[in-house]
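These notes concern the structure reproduced below.
Here's a slice of the assembly, chains where they normally sit.
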Amino acid sequence: MIRVGIVGATGYGARELIRLLGLHPEVQVVAVVSESAPGKRLDEVLPAFRKSTDLVCEAFDAQALAKRCDAVFVGVPGGKSMAYGAALRGTGVRVLDLGPDFRLKDAARWQQYYKVEHQSPQLLKDAVYGLVPIHREAIRKASLVAVPGCYPITVILPLRPLLDTIASNIPVVADSISGVSGAGRSLNEAYHFPEMNENLKAYRLGVHQHIPEIEQGLDNRVMVQFTPHVAPLTRGILTTITVRIKTEVNVADRLRCYTSEPFVRVFPSGELPEVKYVRASNCCDIGWVMDQRTGNLVMVCAIDNLMGGTAGMAVQCLNLMFGLDERTGLNYGGMAP
Amino acid sequence: MIRVGIVGATGYGARELIRLLGLHPEVQVVAVVSESAPGKRLDEVLPAFRKSTDLVCEAFDAQALAKRCDAVFVGVPGGKSMAYGAALRGTGVRVLDLGPDFRLKDAARWQQYYKVEHQSPQLLKDAVYGLVPIHREAIRKASLVAVPGCYPITVILPLRPLLDTIASNIPVVADSISGVSGAGRSLNEAYHFPEMNENLKAYRLGVHQHIPEIEQGLDNRVMVQFTPHVAPLTRGILTTITVRIKTEVNVADRLRCYTSEPFVRVFPSGELPEVKYVRASNCCDIGWVMDQRTGNLVMVCAIDNLMGGTAGMAVQCLNLMFGLDERTGLNYGGMAP
């Protein structure tokens, strides 16, 4: 039994992790850390977990966690997890960070987009980017995993197999639509139900913090014009990517690299992913159309931001780190409806 | 490994069952029957299941199913499952019917509400009503289980422990609000997205087919004024029950009968269930307020209609029928958000 701890237990990513691990046959959650509710039963803070857990929230203590845990997940807002990560690293326990603090290799670029100085730049080179289909072998041996951001997954996975065919002088256009849970649980008038229901909006044009992560995931070989949008649903991301192709390419062939990936599903030409097919699953669905008229390749990618985009991907990393079949505890289809 | 078949595999209840059983460590789905898509791969009809199943839909053949299966779930619309149930019963295989055809003991009352004659009235006395907290022992030995209706669960479980204290001359009022998946996948202008989104409605006042099932579940000792409503969400039922109490009663004491139930969660006084706490879980949450001013007891009950209200309850029955821990494959909290 792998014993894990979860820091930031009441955030949306961590909640999903706790739910998922409740059915994982080889993992036991032995500690939950919540700075806002230390001493409270977890199911008092989150009634959804009544009768499924007896855990009590505790304050953060790296040494105490390390003693009881084989691995610790950290799920706190960007800018705050680097301190937790650094403290936990000192104990030797394996760390999986759900946040953005260890995802970039370049601390200067991190600071440019996150607007604060990075406190532990020396850890950036140790951290393994936990995008399983690309970094599987490194993840097996990693002691610090940076679980990828939800938007970047939906741009990097479709494009990577095609990188050499993309016209590098024209930015790739990636327009993503996200459910509101992606904004987390902090209150904000923009996400008050009557403001967001029946609404659609774009935000952070040209300055979104996932831009350097996306471009790094594409080896910084192309610029990406990334525009995120929010729509009135709770979970899910759908990203539409428009690319100019410089040389003819057999897209289906290229995407065959994902055939044996357990959770990447490439759709037959003419069929397109939808959020409902991936909801509450760890899947990442990819479809595409080559538009002969315009000469563009248009790709569509769907994930559940809290599952395949956060907690599911994190569990897949954990499975790899501890030598389990990577599908363990994740092996189901989308929840539709 | 328990081998199961599922008849009516593309309906909403069966889909959820297939999803759930994907993670059940002791059950394998070996056959899926779909009259509308025989010969097609299940994941072609339901892309949500790509890479999680290789099953191919087949036409119904009771003997063939019985040879390969230890148990068969039937998930077809009301009025249609009795024929499947009767055919399967002839083979000796154990049957769990998700529909209403075997839920009532009284064929005449069935006909009165369902408006067609019952074709297999002789099976009604054999069928065990699969409401686990009430009929656990009978379900263990059952060969034909009628999985309860979603609305009835939310009225019967809160009220049964209080039956002797209810004024029998005044109908209990049960106003339920349901998500739209309860209406199934048949197209209907009323449930076309632009018609149902941002809408609320009541329907089938005084004639809903769950009325006799609710009253039977309460031993026909009280009349129930049951009014179902539909709200713009996909999953979930919230039922508010108003009861006149004839003798003083300690409600908390009475509801303690559910303390050891794995999936019935009674809330402390002053806290109320919400659909989000039970979403995608097998839980049935119960809260209540005794209104001293009016002399009424008001109870609130929440379930996920497709899980605790259908597929989850069915799996819990299956676990009991095959001697497993009844929590197997079901042991997680609500998905919130």
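Think of it as A and B in the order they're written, each chain with its own count starting at 1.
Quick note on the criterion: a residue touches a chain if its C-beta (ideal position, glycine included) is under 8 Å from a C-beta of that chain, and two chains touch if they have at least 3 such contacts.
Predicted model, so just to flag it, every value in this text is computed and none were measured.
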Per this structure file, total copies of the shared sequence (2 shown): 4
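To be clear about the criterion, only the chains that are shown with their structure count from here on.
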Fitted rotation between subunit A and its twin subunit B in degrees, CA, nearest 5: 180
Rounded Å distance, subunit A centre to subunit B centre (Cα mean): 35
Residue ranges of subunit B in contact with subunit A within the complex: 12, 15-16, 18-20, 22-23, 25, 43, 46-53, 181, 198, 234-235, 262-263, 265, 267, 271, 274, 276-281, 283, 285, 306, 329, 331-337
